[in-house]
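Comments concern the structure below.
Here is subunit A:
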Amino acid sequence: MYELIILIIIIIVTLLSAILALVRTDLLEVAILSGITGLGIALLFQLLLAPDVALTQAIVGAGIIPVFLALAIKKTTRVDDG
Partner candidate 1 sequence: MSFYDYFLNYFKNRFSKNQITNENVSGAILAELVIISSTLIAALLLRHISIVLTAVVILILLVLILSNLPISIKFFQEQDDSIEKMTFYAILCLGIIVSLVYWGGL
Partner candidate 2 sequence: MILLDTQLLTLFTAGALIVIGIFAAIYIDNIIKKIVGLSFIEEGVNLFIISLGYKSGGVIPILLPGMNIKWFANNSAYPLPQALVLTSIVIGASTLAVMLALSMVLYKKHGSLSASKILNHESDMGDEL
Partner candidate 3 sequence: MNISIPLIVIIPLIAALFLNLFAGKNKIIKVLAFIVGLGLPILTLTTSYGLHYFGGHQPLALSNIANLSTYITNSSLYNLHPAITYAYTPIAKVFIFALGIVVFLSIFSYLNSENKASGPFLFMVFMATASVSALLLSDDLFNMYVFFEIAALIQTGIIIASSAKDNYETALKYMILSSIGGPILLLGITILLAICGSVNITDISLAISNLVHTPEASGVVLFAFSLIFFGWLYASGLPPFNVIKSLVYSKAEPYGSSVLQAMSLISLIAFIIAMFRIFGTLDIFKGVMIFISIASMILGVSMAAMQTDFRRMIAYLSVGELGFVGLGFGIGGNFAITAGLFQGLNEMIVTTLLFIGLGTVVYLTNTSDTRKLGGLIGKNTFMAIMILLGGLAMAGVPPFNGFRSKLMIVEAALNTGFPEIAVIIILISIATFFVFVKAFHSIFLKPQPRDLTFIRDSIPKSILFTVLVLLIICLILGLYPELVTNPISQSIGGLL
């Protein structure tokens, strides 16, 4: 039962941060929120019995991709003016 509650919380956080990442106007926030989504997916991988994939996804999704995004934002602009 506890596992199920944890799973549902992870899913809600993942989807919420994915949606928020697309509506926020501060791009640095977008980078961090996409990192949270990546981390949530890594946790889901762990719960789905795939620990090695979870490790890779945690590194790539929560580490490398947000850093790439942050670097790109640093070189361009921080505000989504659209």
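Candidate entries met the following condition: all candidates are chains of the complex that A comes from, given by their letters.
Everything below uses one rule, namely that a contact is a pair of C-beta atoms (placed from the backbone, for glycine too) under 8 Å apart; a residue touches a chain by one contact, two chains touch by 3 or more; residues count from 1.
Predicted model, so just to flag it, every value in this text is computed and none were measured.
Colleague: Sort out for me which candidate, 1, 2 or 3, comes into contact with subunit A in this complex.
Modeller: By the stated definition of touch, the match is candidate 2.
Colleague: Which positions of subunit A touch candidate 2 when the two form their complex?
Modeller: Subunit A reaches candidate 2 through residues 3-4, 7-8, 11, 14-15, 18-19, 21-22, 27, 30-31, 34, 37-38, 41, 44-45, 47-53, 56-57, 60-61, 64-65, 68-69, 71-73, 75-77, 80-82.
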